[in-house]
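Note that one protein chain is taken out, while the other chains of the complex remain in position.
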Amino acid sequence: MEQMTYAQAAARAVADAMRQDPTVWCVGEDLGRGGVFKQYADLPEEFGPDRISDAPISEAAIMGAAFGAALVGTRPIVEMRFADFALCATDELVNQIAKARFMFGGQSRAPMVIRKPMGMWRSSAAQHSQSLESWYVHIPGLVVCCPATPQDNYSMMRAAIACDDPVVYLEHKDIWALEGPVDVAEDYAFGKARRRTEGNDLTIVSWSNTANLATQAALTLAGEGVGANVLDLRSLWPWDKESVLESVRRTGRLLIAHESVQVGGFGAEVAATVAEHAPCRIKRLGSPRSLISYAPNLEDQLRVTEQMIVDAARAMWS
Amino acid sequence: MEQMTYAQAAARAVADAMRQDPTVWCVGEDLGRGGVFKQYADLPEEFGPDRISDAPISEAAIMGAAFGAALVGTRPIVEMRFADFALCATDELVNQIAKARFMFGGQSRAPMVIRKPMGMWRSSAAQHSQSLESWYVHIPGLVVCCPATPQDNYSMMRAAIACDDPVVYLEHKDIWALEGPVDVAEDYAFGKARRRTEGNDLTIVSWSNTANLATQAALTLAGEGVGANVLDLRSLWPWDKESVLESVRRTGRLLIAHESVQVGGFGAEVAATVAEHAPCRIKRLGSPRSLISYAPNLEDQLRVTEQMIVDAARAMWS
Amino acid sequence: MNRANYDRDRGMALLRMMERIRAFEEQAELAATRDGLVLGAIHLSIGQEAIPAGLLPSLDTTDLLLSTHRGHGHTLAKGASPVAMMKELLGRAGGCCGGKGGSMHIADFGVGMLGANGVVGANIHIGAGAAHGAKLLGDGRIVVDIFGDGAINRGPFLEGLNWAGVFELPILFVCEDNQYSASTRTSDMTAGDGAAARARSFGIRTTEIDGNDAEAIADLAPELIARIRKTGQPEFLHARTYRLHGHTYFDPAAYRPKAESDRQWAEDDPIQRQRDVLASHGQPPDQIDKARSDAVTEMEATLADATIAPWPADNTVFDDVQDIGSPAREAF
Partner (left out) sequence: MNRANYDRDRGMALLRMMERIRAFEEQAELAATRDGLVLGAIHLSIGQEAIPAGLLPSLDTTDLLLSTHRGHGHTLAKGASPVAMMKELLGRAGGCCGGKGGSMHIADFGVGMLGANGVVGANIHIGAGAAHGAKLLGDGRIVVDIFGDGAINRGPFLEGLNWAGVFELPILFVCEDNQYSASTRTSDMTAGDGAAARARSFGIRTTEIDGNDAEAIADLAPELIARIRKTGQPEFLHARTYRLHGHTYFDPAAYRPKAESDRQWAEDDPIQRQRDVLASHGQPPDQIDKARSDAVTEMEATLADATIAPWPADNTVFDDVQDIGSPAREAF
């Protein structure tokens, strides 16, 4: 087990995959210098400019060209820099990449990993802070990953690169420097949640960096004698309905916490599924349907914090 | 009260608004010939090419330029032709139009109506059939409208044009020819559902063309002695939580029916809200998370039909 | 004008391919209007047959093609089976996309046809990417990427051409300029001198040609393709043509003067032009006519075949959505 940061774990996963499979390559702006968040550090030196490729500021073409290259037998890793900029390539992702295999009756595959660093990153304001994971879950043809730890950013990246479906891979910008142990032998199966904490009193479902906050919150709750079962979904499509339903049947209480806007967020899908199949006390905690400010005191009001998770959990007994 | 089709009602609303306000104008491909669905019929003749403007095949610029024109004091109506093509203008809608007023601290407004004909229209296949209303509900700054009848396509269009917020206005392609009475004096308040049928046994929440199917289904159910309160939400942001909660508190049963993909659809938000605030028996009926086929027998398997609504309603007592 | 040592065999091959494309689309139109068997929109390329017929036979089967909503002719000329295509237009089992795509998503990867596209312009940067992939794999395949005059006003035109230039990709971009974008005269919505001028601004070698002159296109094609194989550099071809029918089969094209299309039919139908060329070079009239009658026979049989094909099996509905996760309603 090595210690690595979240960014290093991803770089390591990409490097390990590229060594094994010569058809894997990466493309995005400024990758030749290791990527804006250094998540491609040392890769340009090892693999050269054809396989760690720079790109013009052409998000539509980065996505579209990588798709074309996938259709002819390569396995591109697409870097969108900020998830927000990926909106410049929405037709390519949703109308082309997600649909090609089906529309063409199975003649083609689009084995791609589309990396979209998402989330709030102090004072990045409204155009550089969004979390739109629920959009991609709603699009048939896409797999959606939200790794929260270095271990998962290694294992899930390996699985995403190996997958023949297009994978929207949403890394959280605020935890590039998060350190943790990584076992490169641990593998990951899409749709399997990680039990971050065990507990029989309350189920907390979360993903991405909020799952880390929820895990912290569970420790506080444990100190108060409240056993919270924190499930880090890790992938949102497919998602681990079985574990969530099993857990709420035990606990009778479900708290769902995520950073993205609550209205129309993926938390609604989790809540709706539980309400249909295992009704219990349900509470969502997400961002207000508002825009993210530059000023920190305004930005903070949109954040879901560890304390808010603790308070919301306590309130589930009131 | 005049009889009009859904398409004529929209054209009439646009004409009435343009006569009153010289700053209202329309822009989109082929509008000079009345629009691909004739939803701009006779407007080119009355208002001329500057106010019913053709456009190059440049969805990003149609959306972006209309936004610029809104910033300087006009009120554009943007025609996207098919909701699917609007994905070519996602940055413009989500990163620019929805956020400008807030990011600029209230210095600007973007009074725009963005028309996106959506939904299944026999054998239009995967790139011409999508219903992505839940995406726009998730985006702060946007109002989201889904008119289901000629009356609402008149009243809601008038309200959308008069609104200072950007309004994503999703007309359903399958009902352009639907006829009905229109009272041009009836006004519409965003966030007010229409009670399509009364009933105390079951609440059915729907919108867009599925609300018409639900209304039919309610008649069948009434024949069986089951009173269904069909609520046509009409606008999804804001949406009529009060009426839905009031209704489910009476009926104790909620069926949500919509054409769009069920996973991550707006039905999940309705279900989640009810589960949090007025727990009751809840069931969603939407499209499988699959792609829409050209072949009718495959396309039909993705549709939510009147019969399916009736069956799902009956099953709520089993 | 007559040429010395004119190759009548090639001339007949060009005529036959154009006749096959036209006969295919005439049958497709009958299937739509007479039989009501085509459920979605189809976009006919009648009047534009010289471009695929002149250009695509010079490619290897392994070479790649990307096309548009108006792609029947391209697909046939790349070597796809008309029966599988017709079945796809009718949404039947055995269609090249299993009935899932229809006319606007027709594809035959077996002959390097990577798909029509329902989104105007979307195939431009995707095509550049196909060439990018082929270059990375070093397998020698080149790409022909065909789009309309309306597509040059979408961002992917800029991003795709720039991409091909920057990465030095083996691709031939072809603007099939039929002067209309649906009901709009493209020149009314296009600034500057259009496709060729824009392509040159990316430093891409650009050729302009009469897109209704099958012989001229067939003369040029081997040269362009050989140069792309040799240099690995992109090229651009701007071919002027005319859409003799409406935008879709149900479009009466009332937005343009009937005299305009009548003149085109009379003076600039690429098939009639090719017939005249052959005649003027002494090709026997019966052989010239036979190209037409053979094509009609083939495509009537094609439609008959397609008409009796069954619908796709109901249980194929969720096939090929994706490997991971089940698309079924409420799947667990």
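We call the chains A, B and C, going by the order they appear; numbering starts again at 1 in every chain.
Going forward, contacts are C-beta pairs under 8 Å (C-beta built on N, C-alpha and C of every residue); 3 or more make two chains touch, one makes a residue touch a chain.
Small disclaimer: the values here were computed from a predicted structure and weren't measured.
Novice: What are the shown chains that the omitted chain is in contact with?
Specialist: Listed by label, the shown chains it touches are A, B, C.
Novice: Tell me which of B:Ala100, B:Leu233 or B:Leu255 is the one touching the absent chain.
Specialist: Of the candidates B:Ala100, B:Leu233 or B:Leu255, B:Ala100 is in touch with the missing chain.
Novice: Pick from B:Ala11, B:Ile52 or B:Ala66: which residue touches the chain that isn't shown?
Specialist: Considering all chains, including the one not shown, the answer is B:Ala66.
Novice: With the full complex in mind, choose from B:Gly35, B:Pro117, B:Pro140 or B:Gly267 the residue touching the hidden chain.
Specialist: Residue touching the absent chain, from the options given: B:Pro140.
Novice: Consider the whole complex, including the chain that is not shown, and state which of A:Thr5, A:Gln96, A:Ser124 or A:Ser208 touches that chain.
Specialist: A:Ser124
Novice: Using the definition of touch stated at the top, determine which of C:Val166, C:Ala216 or C:Ala253 touches the missing chain.
Specialist: C:Val166
Novice: Which positions on subunit A touch the chain that was left off?
Specialist: Considering the whole complex, subunit A reaches the absent chain at 29-30, 32-33, 36, 54-60, 84-85, 88, 122-128, 262, 286, 288-291, 293-298, 301-302.
Novice: So that we can see where the missing chain sits, which residues of subunit C does it touch?
Specialist: 153-159, 161-166, 188-193, 197-198, 200-204
Novice: If you put the missing chain back, which residues of subunit B would it touch?
Specialist: For subunit B, the residues touching the absent chain are 23, 25, 50-51, 56, 58, 60-61, 64-74, 91-92, 95-96, 100-108, 140-143, 163-165, 190-191, 237-238, 241-242.
Going forward, only the chains that are shown with their structure count from here on.
Novice: Between the chains shown, work out who touches whom and classify the graph as line, ring, star, complete or other.
Specialist: If you draw each chain as a dot and join those that touch, every dot ends up joined to every other.
Novice: Of the pairs A-C and B-C, which shows more C-beta pairs in contact?
Specialist: Counting C-beta pairs in contact for A-C and B-C gives the edge to A-C.
Novice: Farthest from subunit A in C-alpha centre terms, which chain would that be?
Specialist: C
Novice: If you look at subunit B, which of its residues touch at least two other chains?
Specialist: As it turns out, subunit B has residues touching two or more other chains at 84-85, 88, 125-127, 289-291.
Novice: When you check subunit C against every other chain, which residues touch at least two of them?
Specialist: Answer for subunit C, listing residues that touch two or more other chains: 97, 99-101, 105, 117-119, 155, 321, 325, 327.
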